[in-house]
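What you see is the complex with one protein chain gone and the rest in place.
Chain lettering (A, B and C) follows the sequence in which the chains are written, and residue indices restart at 1 in each chain.
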């Protein structure tokens, strides 16, 4: 979605349509992956973004293909919000050669540099320096673009958080640091692992704005994002936004989630981001229930087609093992040297 | 020096004697190393602490051998304040077998674990996790001891700063983080490399007390240290103290210091920490000029003797090359395998 | 005596025994218990390690000794170094060995060198347990086998067990060893069962184990590759070739004598290592024999390894990434073909 001017508290119908669509795509994509994972056909570690849709979508509603994002192990939502193709994504998660990364990356490394999506990342905290680098290119090439770094509350205690934000701040880079505080890093609560009261507080260490918003409220996220994106595009430097959220599923597929408490139930119902946005859009008269429900249907269909596409796609060919290591030559045999 | 109760703004004569003595030892030791380095006989990189004496001494005036400190590449002052032997230190800097580390460490790795001195460190930021580990031992073994982490303004932007302080904070460890803000990391100003207004501000990221003091004023440092040490020994967790200071010499021996400005002159005269303390002690009537001047003479003598000791000491024997890698066996030949 | 445990249980039991024997043993790592400061969990774990290897420890030893850490590898691994140097005997769990990228300094420049730089006046009785290995569909950043790094660095001991029995005895040795040990656990071996005696026993470092005897070719196989090599040996045996399988068990120190004696007997060496091939444990062992065992060799030294590529995600690629029995058989046939009937 291209850069846009919104009026204060609301969104246009066009914007709302895009946002609701993307939120649905994330939700149905993730619910579906969850389902399929249960059948045992999906390889590897899979971390689902369901529940946190408002964050990726609120942020990316201000971005276009020239803007970059860095992501995390929980990257499907960021991909979708940044405009990645559902078919290519699903095929990647299946490890097929039609995947966005030809099946070589998988869920934890899904990427699409053409769309400005610099990759999910298997390394917690990996994204901070990477976002700084993308921001540096923007600044040096005067592209007017921004880089958004999504990261978790757990990543907030990794050294790269500190190094990355400090660098972005001293160089006034157009980078936006977006904490997705879902209360846990794996099975460890935020309030145990982090000595700060809120992640937004840590902005003071870098003399930059820090803001805490309801990460279940896509409008609130979008508005905070707008301020940050404007600052960034104006050369005023980075912003730290903390979005308070919750993940619908476990840390990864297979997690028994015994560390969760009562709050779990509420998050799956009342506090649900999509439900909230649905209510907002209909109550404000921006869209009708019929329109929204039709979108829901269509998105389900698109996800079905993505699964079908993935399942029908070929596995990578053996020779692909040795490709893409270097630009200038192919790796040689090596298995028996 | 053992743990002690001071009255509000002053120090006892006994305390003052120890503090002035240690400050002199550092100053004369460093001035002498500078001189000798100029003659070309000293190997390696040497970073001098002259000018920053008040910090190490103010802090260590509360510590005894059971307390630990971690240090930096600029470690001589910390060693001396923590009670290391001048002869052994000088011999180490000369690379002789009588050195504190048998000549294997040198200036950048000078250490004395018996004295609670966990080593100078060639890695900027290396000390943060190490201090946390020492603090953890204190807590688990309920020793009542503390660990002090000295670090520079440059180190303040390394990821380990963030990880170390956060860990100490969540576990309420008895660790005191002491920034020696001398305005530069090598040839790079603090205000360029660090996005914070002051290092003490960064305490808010960890919800711990952060204090900025005049690092040229040993009494001010000592008082801030006292609050921090008390907190630590009472199980109330870490404190961050920023001491504003200046180094008399270059980053290392050989540095032309073109990045320094006018302020340089003042720091070498009016603002000098030893001069300040001298004036304070005589004006307050705690010690007489004669007493202080006599100490000065004596310390010069001790440093002379350390140089003599070092110069007369034997070089390590060839077989020592292969010792001390492992506890349980000696490394084998290996040069021609 | 014939009690069977999984590899994972063996590792768990070694930790429990060491913690009973010595109050100074503590365990630090991410979610080694899990659920720290969650009211309803207290001394119950939420996870007991990402793969469940540390399950039950927090119940027995409490949260003072089974310490969940923030995601701060440099922080807690570095802390473990000095905790060790100041009187504890910590075990630090680095969840995946790939995460060494976040804490190499603490291992290489601090822990490994502390004793030497201090002129022998300190010791670092720290064990770093870490998961490695491909085959789990965990892709490029969670599947590496990085033991060559640690073997390269003086001051570190490197342990890589291939069976539950070895895992328990070597881990107990590691924990009570006075040096920094990096202990590798292959994530695909955790469910493997084997005989594991009750109680405490220690397997000394630097003693390779001959996992199979044979006269015709020496196969030095590292970690999980021991089992791949055994399959290959069974195959070869059908063709009249008897392979001797040497499991070094520790890469640093390395039991040079056992390897050299075996090659002296067989005249042939294949090294099987699932890590990448350059500057690897495979080249290390091959070079050792090319130097000190040259006169024993009747044929070129062969190395069966992963190719020089990251670990691919796609199962179809990952399966051909790893050494297989078939590749080992081929390597042996190449070197023996002219002399032995296939």
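Here is the rule we go by: contacts are C-beta pairs under 8 Å (C-beta built on N, C-alpha and C of every residue); 3 or more make two chains touch, one makes a residue touch a chain.
This is a predicted model, so every value here is computed, not measured.
Visitor: Relative to the complete complex, which of the depicted chains are touched by the chain excluded from display?
Guide: Contacts of the unshown chain, counting the full complex: A, B, C.
Visitor: Given that one chain is not shown, which residue among A:15, A:64 or A:324 touches it?
Guide: Result: among the candidates, A:324 touches the missing chain.
Visitor: Which residue, C:72, C:130 or C:151, contacts the hidden chain when the whole complex is considered?
Guide: Hidden-chain contact among the options goes to C:151.
Visitor: Going by the contact rule already stated, which one of C:86, C:102 or C:336 would touch the omitted chain in the full complex?
Guide: C:102
Visitor: Spell out, residue by residue, where the missing chain touches chain A.
Guide: Interface with the chain not displayed, on the chain A side: 68, 70, 99-105, 109, 111-114, 118-119, 121-123, 126, 128-134, 136-137, 140-141, 159-160, 163-164, 166-167, 170, 323-329, 331, 337.
Visitor: List the chain C residues touching the unshown chain?
Guide: Within chain C, the residues that touch the unshown chain are 98-102, 104-109, 112-113, 116-117, 139-141, 148-149, 151-155, 251-252, 254, 275-276, 278-284, 286-292, 294-295, 297, 299-303, 307-310, 312-313.
Visitor: For chain B, which residues reach the chain that was dropped from this view?
Guide: So the residues of chain B touching the missing chain come out as 43-45, 95-97, 101, 103-106, 108-109, 121-125, 154-155, 157-159, 185-189, 191-194, 258-259, 261, 315-316, 318, 320-322, 325, 331-337.
Just so we're on the same page, only the chains that are shown with their structure count from here on.
Visitor: Taking each chain's centre as the mean of its CA atoms, which one is most distant from chain A?
Guide: For chain A, the chain whose C-alpha mean is farthest off is B.
Visitor: Based on mean C-alpha positions, which chain is nearest the centroid of every protein C-alpha shown?
Guide: C
Visitor: Distance between chain A and chain B based on Cα centroids, please, to the nearest Å.
Guide: Here chain A and chain B have centroids separated by 45 Å.
Visitor: Identify all positions of chain C at which a residue touches two or more other chains, and write them in rising order.
Guide: 69-70, 72, 74-75
Visitor: Which positions in chain B are in touch with at least two other chains?
Guide: Counting only residues that touch two or more other chains, chain B contributes 159-160, 162-163, 166, 170.
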